[in-house]
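Just one protein chain is left out here, and the rest sit where they should.
Now for chain A:
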Amino acid sequence: MSPKTLYDKIWDAHVVQQDEDGTCLLYIDRHLVHEVTSPQAFEGLRMAGRKVHAPDRTIAVPDHNVPTTAGRENPDQMPEDSRIQVAALDQNARDFGIHYYPVDDIRQGIVHIVGPEQGWTLPGMTVVCGDSHTATHGAFGALAHGIGTSEVEHVLATQTLIQKKSKNMKVEITGKLRPGVTAKDITLSVIGATGTAGGTGYVIEYCGEAIRDLSMEGRMTVCNMAIEGGARAGLIAPDETTFEYVRGRPHAPKGAQWEAALDWWKTLYSDDDAHWDKVVTIKGEDIAPLVTWGTSPEDVLPITGEVPDPASFSGGKVEAARRSLEYMGLTPGQKLSDIEVDTVFIGSCTNGRIEDLRAAAAILKGKKVKDGMRAMVVPGSGLVRAQAEEEGLADIFREAGFEWRMAGCSMCLAMNPDQLSEGERCASTSNRNFEGRQGYKGRTHLVSPAMAAAAAVTGKLTDVREMI
C-alpha cells in the first residue's frame, strides 16, 4: 500500500462515492449546529418537506448571539433579535429531534468547546459546523471544517458533503517552547510565516515536538486558527494525550467499543514516507510571545517589536498595511509594548478553556486591573465556568477587577451587546482582528491569555515574560 498522510486516511474512510473528476460524496460523522447560520437551512428543509437524515449525529447549541449576563435564560432579558434566533433553534431542535443544549443548560457554551467537552468529537471523525472555527476539532485527529448555510442544509438532509480533496501541508514545530510562549503564539507564528492565504487549498497537519508537548487544550488553540491561515482544516495526529482527554467523556465509547476504537485510532498518523505538497518548519525556541498590530491575523510580531512601515511590504499589502495602521491608530516605528489598551477580553473558542483561564489567573493573582480599564472573562462553556469557580479562578478574576460572565462567543464577534466602542483598543484572546470585528471601529490586538492578563495589569501591551 502506498504511504498515506493522516488526512488521506481519514478521507478514505469517509468516501461514500467518487466521481471520475475526483468529486466525492463524503460522509459526515458529527454535525454541530448553532443559532446564527442554521435558521435558513432548517427553513429550506421544511420547504422541501425533508427530514434531518441523522438526528443522532447532529448537535445544536446557541452561542454566537446569546447574552453573557446573569439571568439571560429569561427571554425578556434578551434583545429581540437574539430571542428570535435562539427561539428558532429551540424549535428546530425539538421539531427535528436533534441533540440540544439550551441556554439554561450548564453544558451550554461555544459549540467548539462543547463538542470536545461532551465527547462528541473523536479521533478519525469527520466534523462540520456552519462556522469557520470548526478547524478546532482537528486537534483530535478529526477532519473538521467550516461550511456555509447551504452546506449545513445539505448535511442535515443527507449527512454528506460534496467535496474535492485538498492538498497536504505539513507544519512542523520543532524543539521546545520558551517560558511565557503558548499554543496561541505557535498558531500566530505559523500565520505570520505563511500569510492568511498561505494555507488556501490545503489541509494542514501540525507536528513536531512542540506540538506533541501541548495538552489537548493547547492543540485545540493551534488548530482553531488554521482557518486564519486560509487552510481548509488543521489536524494533529491522536496520541496518548488525546486518548486520555477523550476517555470517560459522556459520548465517548465505553468498554469493548473503547478498545475497538483505540485500535483504530492508533493507526491514525502520517506514514513516514507520505507525500506532502508543502512543508513549513518553525523552531519552537524561535517563537516569542506575539501580538498583532494590524487588521489581519498575519499582521503579527513579537511583543519586543515595532509597528512596521507599510512601505516595507510589497504589492497590495502596502495599501492594506497603510489602511490597517490608520484604522488601528498606530504610527510606524512605535514600540508595540508602548501601545495602551482600554479593554481586555479573555474568552472565545480559541482561548476560553480552563487552561486558558488558569494561565491568565496565574498572572493576575494578587494583582489589580489598571484603573479605568474594562476587563472581561467569558468562559467557553458553563462547565468551564463551574470548574473555574471551583478552582478559585473566578475569585482571582473578580478580585483583580474582571467581569465574570456567562458562557458564549461574546466579544469575539460582538453580535451581542459585548462590543468595543469606536476607537476603543482591546487586547483580546480571540482569533480575528478584522476591522469592526469586535465592534464598529473597535481596535483589536490578538494575544495569548497570559499576555492579555499582563496587559490588564499594566494597561498596555506587555511582554508577559517580565511578569513570570
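Simple rule for what comes next: a contact is a pair of C-beta atoms (placed from the backbone, for glycine too) under 8 Å apart; a residue touches a chain by one contact, two chains touch by 3 or more; residues count from 1.
Note that contacts and distances are computed from a predicted model.
The complex includes a chain that is not drawn, and of the options "Acetyl-coenzyme A carboxylase carboxyl transferase subunit alpha", "Cytochrome c-type biogenesis protein CcsB", "3-isopropylmalate dehydratase small subunit" or "ABC transporter permease" the UniProt name matching it is "3-isopropylmalate dehydratase small subunit". Among A:V33, A:M125 or A:C426, only A:M125 touches the chain that is left out of the view. Taking the complete complex into account, A:T160 is the one of A:T160, A:T292 or A:T429 that touches the chain left out. When the full complex is taken into account, the listed residue touching the unshown chain is A:V36, out of A:L6, A:V36, A:A183 or A:V447. Contacts to the hidden chain, counted on chain A, fall at residues 13, 16-17, 19, 21, 23, 25, 27, 29, 36-37, 39-40, 43, 48, 50, 53-54, 57, 64-65, 81-82, 84-85, 88, 122, 124-125, 130-132, 145-151, 153-154, 157-160, 162, 164, 196-197, 200-201, 230, 232, 253, 257-258, 260-261, 264, 296, 315-317, 319-320, 323, 413-415, 422, 432, 434-437, 440.
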